[in-house]
Each structure stands twice: as structure tokens, then as C-alpha cells.
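What you see is the complex with one protein chain gone and the rest in place.
Per-chain numbering from 1; labels A, B and C assigned in written order.
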């Protein structure tokens, strides 16, 4: 932590800051400059909250020079963390697994058909919501436990790994029984109770970036999970709030290299929510792989025109198949490989 | 719902949209125009999800002409809802109650001293977090149940109503036992499990706007609470995400008249989080009252320089006293009255 | 300027940064810390561009500890600058002048009627665009020089000072002949050629904040004008880009105390553009005065339903009169006074 003093700060102001730092149990280091003085804090253990110092007379600003997170940091663990959610489905290495499927589980026929479709096109994991966070209480809220049962059947039929969302503590326990990876949705990225709960489980977690979360906030939320003992965390860019009505969200691919530099955790991308429009899912899926994403999460529906939710951004099966074909040479161009399903 | 067709849409495209609407159980109404055709949907019950229609050939866009919320709407209930959290502390009428106190409950001495201080200056309710949602798992997380006990003592000593945050289902039950109003924080505005839980309780709820929530999303989250049977909901503007590093948040006072036009629920303002800087709390508290806020939530600490959290935005007791004096004539200028504490 | 080194930086990395600073003609000051080293630069004259240092091995970030502006800074000139655009119409002191009138000059009758109306209600200056920046080339672009002639007539009839926009160099020269204050619109806030041109004139300038400009960028744009010799600059908050479709713009009143702390220049507010909706202009005008704005800019039209532009946000004459009545006690509550028109 560095305390930058105002140009007009008096020696007494500087002393007061030094005293405040001492009182907090750290050693102050005043550094007089040509125009102004800064005061460093020695022994920063990443837990210092200096906000009260910010308000002392003569203080211009506080600068935190250490990152506030720790276990998710690449300084802490230089090598990539590999997260394996099922045999052959590993995120964070040179392979790029694709998770695909409908927004919601709607019926046995729909989810089984979706599973066969996406597997045939090359996906290695199936997505599909049983618990759906919807802005309106009057929208379809998902099939609940029955949906989880249907996902289990889809897995038995196709061998696909299952990724599905949990919205609360009870749901997380349940999802952990049925799924290979628990998704924490954007709206719950800072639901710290839920993060602690999944941190105590031993199931891999896919944590989606919040609607207006900074990269640092995303990493801090992941830190909550690691701090409880679960380091099997996959991060996911899914688009953030935008003032441009031409898109549902702004798909922030800059976050991919930013996260991968700062952290050892894998980061995947969800171009379906990232764009909100079927026509743009393909271009943005390709862009995400080219940018270095460690995986993709794509909405595909056997019959998007009859989907109960997110129909407009779900790919038709044929579109998904074509897209998978385009992704292979793009991954190859940067020395990676789209994961292929194992034999059955 | 209105389906706007592209200028180049064929009659067959229009027919396909009409069929899709019929299949959904509604009656389609095609309206040919000079440049393009629109198709209306008759019988919209606010639950229609038309996203799959958006993807049909020839469709330009879907326009939802009814608001997606219902019970929170002023069309539904024209008169202001009055929310009384304690005798003499009513939000939504002509009175403007001020809730004040520290960010967190830190000790018995601190919270009792804070309570006396803010009551003496004219506050009628005490804020103070026992459960604290913090971006970092390593930051102070609040005193928990012990903090609630201390708030109860502060109430016994001063008669102030108690407003404090709950972060999960279990916490909500506990807070409901101790407090007069349960705060749902910005990070949990779309934690629908928590919203349903507090909707089933009979304690008033103060729902803070999320970091990047639209006014409509805020109202939809309130709808979750009303839909469970609890209409004692106070909304709160607390600043939203900004790209301008000169402020911690952007304090969106436009939301006050916007919400009050759309909804019958009271809307208060939190200038402490809305600015993040002590010097701006006074100007923005005055601005909020002038804009028509139904109450204020202000951080005041007996000794901000030693606060465990949010020190930089907490007012000194003397500053708070001066501010309360400024607010009285501003409220009077628009025919309102800062609520005064009852006799003890 | 402070160069923060990565925790893993080697002594050679630190030396390389020191050398780079020396090469730039400044003196480096390495400051080893517990976790990492920072290197200060002595003699910063506010013109240093350290971006190439940011890219050296081992550098974590560059922190600019001096503000990049100079003449607009309150450190540079502690007392408020008073900007007098006409006798009795001064911004920056305890008086709060109100500028009002239609979005565009549309006809002689319209502007003369508007001028009489706003003067009767208490405005001391008339706004009205002769040159209109419109998003679409097919929208009404203003009456040009003829509009300026009509504004001159309105001034002759009512004594109101004239504030009107210039969009290019030629227009600025022309506006300077006719008006008492040249407005630079939001879209041109970073049109540096235009800023330099008005900096060379001796007419007061009202500089509106850009759609997504930070407070610092606004001050830097003002610095362009002062750097050319014209210190008669009034800043104006007019709302910024928002992702919330419930408002045309987000009206950032935090910027008022932020600018007034950082700079000696007066800052006014435009609640008409700041809200985009007539119903919210009153509440936000009151809020702006309560927040400490040094003046207001309000759209009023004799017949808003027939306005050629911005009809939905223009007040009816009667609404403006009522608003002026509400503003008086609010200004008084903070020791200020709404400027009253002189005798004629």
C-alpha cells in the first residue's frame, strides 16, 4: 500500500499518516519526492483496509500495489491449473473442450435429442439448466430435480459430462450429486454464501463473470472458492452490461488474456450470452478460441423456435456442426486442439 | 408484444410468425405498414417469452409493450405504498426518515456510541452490518449473530429502529428476529432464492439496486418479494458502476423519479456508497432529498479514522449533525419533512 | 510518476527502469519495499509520458501521482474563478444564474416568445441553438446565421444574455460576434482544434462534458482553452452514457463536488439533457442546486408539442415558472441565491 500525499500536505500530515500505519501494526516508510511525498506500508499482508487513511488531512490517494487476491494468482502458482470434470474433459491444458446444449432442460425427449446432437458435432460436455435464474418471477424457472434426473439419463446415453447451474446452498448439494461441474451464474458471482458452499464441495465449479464485474472482482470471487479448499475452478466470460442496444451484452474477450496472465485458472467463453443473437455466436466462438479461451459454452437446441428460453441465441444443430468444423483450424493455428469425444 | 418484420419480409414470413403466435396460444394481429409489417399478439399475460420468434426468417425485432412486472407497478396500485418499519418511521409518505450509522458493527461501545450520536442529530433508524459481503474473503466479514445482539442493545438504549443486512436464507431468518428491516445488498439483488425467502417473511425489506441493474431489473427483483406475499419493500439507489475513476460509483438520482413514476413502492438513497467519498456525501444527500427520495441511508462513524470498513465515506458525527440541519429546509421546499425522533 | 515493479522483478529490471528515467532527463528514485520495489521520478513536469516504461521487463504498473492538468487546477489557483458573461450574470460566486430557452431557434416568434417567458420566470440568460449537432444528417440542423440574428433580437427585447453553440472554427468566430457565451457541445468536447480556437477568443466559453468523458478528461479539455489564454470557462454536466434504457442519459451529479474540489472553474448542470424526460427535469434541477451547481441550463419551449427538436424534454412555460419557485428556498438552504434579472 502506498499513501500519496497532496502537494500541499504539511509534515504534520505526513506524520499523522505514519502514525496511523503504525497503529495498524505495520511499519511506515515516508518517501519525500520533488512535488509530493508518498508513504509506503511495509509488511502488507493483503488484508489491509486503508480506507480510513484515505480520509486523513493531506492524503491524495491510496494505491494498493499488491493484488488483493492470493491463491488464484499466478504469482502464487505459476503453472496452469488443469480442471478435469470427466475423463478426457480437461480445461487449462492445450485441449479446448466444448460444452453445448440447450438453455434449459425442458423434457426428456428434448435433452436426450440435444445430447446426441451436440455429441455428434463434437461437444464433450452437455449444458442445460434445471434451476434457472430469471429476471421475472413469472418466467419459466426450470424443472428442478426432475431436470437433474433427465441430465443424468442424457449422460448415460451419450457419455457427455454434465454442467448445470446451482442457485442456492441446497441446490448446490443436489447438483453436486448429479453433475460433473457446478455452474455459478453471473447473477450469483458475488453471492458469497453460495461461493463458500461450493468451495467446501469437491466438485469442479464453473464461475461466470457478473454483469458488471471487473476482472479483479471475478478473481476475488474465485478466491472465495479456493479459500475453502476447492481449487477446481473454471472461469467464464459471458458478456457484460452494455449501453449499446445493438447487443444484449458486450462480449469482453480482452478478459481472456487478462485473466490468463493474472491467474493460473482456466478461462472459457460463452458466446451465446456474450452476443444474445444467433448470427453472432459463430463469429464470436471463433474469436474466443483465437483469443486463447480454454473452452467454449454454447447454446444449441434441437428446435430453437420452440425453446422455452433463450431461443434467439440458440444455434440450430446444423449451425453448430458447421461451427465446430471452423474451430478446428483456428485452434490449430495457435497450437491447440478442440477436444474430441472419446470412443463409446 | 409486437413483432416488427424486416422491410424485405415475404408474406410467407409474416404467416410463419402468425402461426408461431397461434401455436403459443395467442391471437396474432398482422398490421401492414408503408415500409414494413408488424404483428401484434393479443392476450399478452406478461409471461410470454418471444425469443424464438425473434429468430424466424424476416423478423427484425420483438418489442414488449407491457411492462414485465405487475404487483410493483403503479398501474396495478396507483397510491403510494407506505412501509412502516417501527412506530413513527414510515417510508413513502410525506415524511423523509433518515437511517444512519456505521458500515459494520464493530464493538458494543462503537455501536452504542454511534446510535446515541445519530439519534441526537435526528436519525430515526440505525444501520450497521453484522453480516458483511466483502469482495475479498480476507476482509473483515462482520460479527455475525453477536453483532445482531449488539444492535438489539443499541435499540433498547435509543429507541432507534434497526436496519441490517442478510446475505443468505439462514441469515435472513436470524435478521428477521432482531431487526425492523432486512437489507438485501446490491450484490444479492438477483439472488432469487434469498428474495423468495424474505418474500415469505413478514419483516419489511430494503432492497438495494445492483451494481449494474436497470430500473426495470430492480423492479423485477422487488416483484419476486411481492409475489411471495410481502409488499413491505423499500427500494434503494446506492450508485452504479462507473468508468470514471473520480468516483467509487455513479450516483444515479434519475432513478428516483423514474422508480416513483413506475412503481408505488418507496425509494430511498444511499449517498455514502453512491459517492464513496466523505466530502460528497453531504451534497449528494441534499440532492437526493431535493430529487424526491423517500428516505436516506448514511454512514456515520464515531471515529471514521479507525473504522474497520468504509472509513473514507463515513461522516464524522459533527458533519452528520450539520447535514441534518441543511436537509430540513430542502425537504420543506418540496412540501416534505425530515422525520424527527419521537420523545423517549 | 511512480513505477511499481513486479514482486518478481530482478535488480537488473529495476536498474533498467532507472536508466530509462535518466535517459528521459529525470532523476530516478528507487524505493525498495517489503514485497516489491517502486521507482519514483523526480522533477515530473506533468508532461512525462511513461508508457514505454510500462512495457519494460519487471514493471507492474505506472502511477501518475500529479494531476495531468495545471491551469484549471485548484492547486494552481485556490480561489473560485468568476465568469461574468453579462452584467449581473456571474457564475462561480454565491449566485446561481439560470439559463433557459428552447433547444433550437426555430423562428422569430418562437425565440422572442421563449425569451419573454423565461425572463418572466426568472432566467437571466437565453439558450437556443442556431447550429445544431444532430446524430442524423437528415435531422434539422439549425437556422445558422439567421438564428444568431434572431437571438440578437431576443436579447435586445429582453436584456437576456445569450448562450449558443458553435460547432467549428468558422462558427465560433460568428457566435463570438453575436453571443455572450459560446457553448461547446458534448460531441465536441475533445475537438481540440475547436478548443484552441475558442481559447484564442475573449468570449466566455461553456464546455459541456462528453458522453463518456471522465472528470479528468473534462478538465484536460478545459486546460486546452486556458492554455490558449482564455480562462473564462464554465463547465457543464449534462448526463453521460447509460446502459439503463429507463433514462436517455445518466445524470452524474457526483461530478459537481468532484470538479469543484479539483478545479477553480464554475460547474453548472443541464437537467434537460441529463434526464431526457420532462417529468424528471424539475427533480433533477432541484437536485443539482442542492448539490452545489453554479448554475442551470434548462430547455423551455413556448409550445413543446411543436418543437423541432428535444420536445419531450422541454418544459412548458408554466412548469418552468413553478420550478424557479422551488429553487429559491433550496439555494437559500445552502447559503446561495438564484440570480434575479435586473430591472429594465
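The criterion applied here is as follows: a residue touches a chain if its C-beta (ideal position, glycine included) is under 8 Å from a C-beta of that chain, and two chains touch if they have at least 3 such contacts.
Keep in mind that what you see is a predicted model, and the values were worked out from it rather than measured.
Novice: Tell me the shown chains the invisible chain touches, ordered by label.
Specialist: Its contacts among the visible chains are A, B, C.
Novice: Can you tell me which of C:117, C:232, C:309 or C:339 touches the chain that was removed from the display?
Specialist: Counting the whole complex, the residue in contact with the absent chain is C:309.
Novice: Among C:6, C:173 or C:190, which residue is in touch with the absent chain?
Specialist: From the options C:6, C:173 or C:190, the contact with the absent chain belongs to C:190.
Novice: Tell me which residue among A:53, A:182 or A:256 touches the hidden chain in the full complex.
Specialist: Hidden-chain contact among the options goes to A:256.
Novice: Sort through A:2, A:41, A:148 or A:287 and give me the one touching the missing partner chain.
Specialist: A:287
Novice: Take the complete complex as the reference. Which residues in subunit B touch the chain that isn't displayed?
Specialist: Counting over the whole complex, subunit B touches the hidden chain at residues 2, 4, 6-8, 29, 31, 33-36, 38, 40, 42-44, 60, 63, 65-66, 75, 241-243, 245.
Novice: Across the whole complex, list the residues on subunit A that are touched by the chain not included here.
Specialist: Residues 212, 214-216, 240, 242-247, 250-258, 261-262, 274-275, 279-280, 283-284, 286-292, 326, 329-330, 332-334 of subunit A touch the chain absent from view.
Novice: Touching residues of subunit C against the unshown chain: what are they?
Specialist: The list for subunit C reads 20, 46-47, 49, 51-56, 68-70, 133-140, 167-169, 171, 187-188, 190-194, 210-212, 217, 220-221, 223-224, 227, 240-241, 278, 304-313.
Keep this in mind: only the chains that are shown with their structure count from here on.
Novice: Let me spell it out: compute each chain's centre from its C-alpha atoms, then which one is farthest from subunit B's centre?
Specialist: C
Novice: Determine the centre-to-centre distance between subunit A and subunit B, using the mean Cα coordinates as centres, and give it in whole Å.
Specialist: A distance of 26 Å separates the two centres.
Novice: Round to the nearest whole Å and give the separation of the Cα centres of subunit A and subunit C.
Specialist: Chain centres of subunit A and subunit C, defined by C-alpha means, are spaced 39 Å apart.
Novice: Return the residues of subunit A touching two or more other chains; collapse runs of consecutive numbers into ranges.
Specialist: Only 241 qualify.
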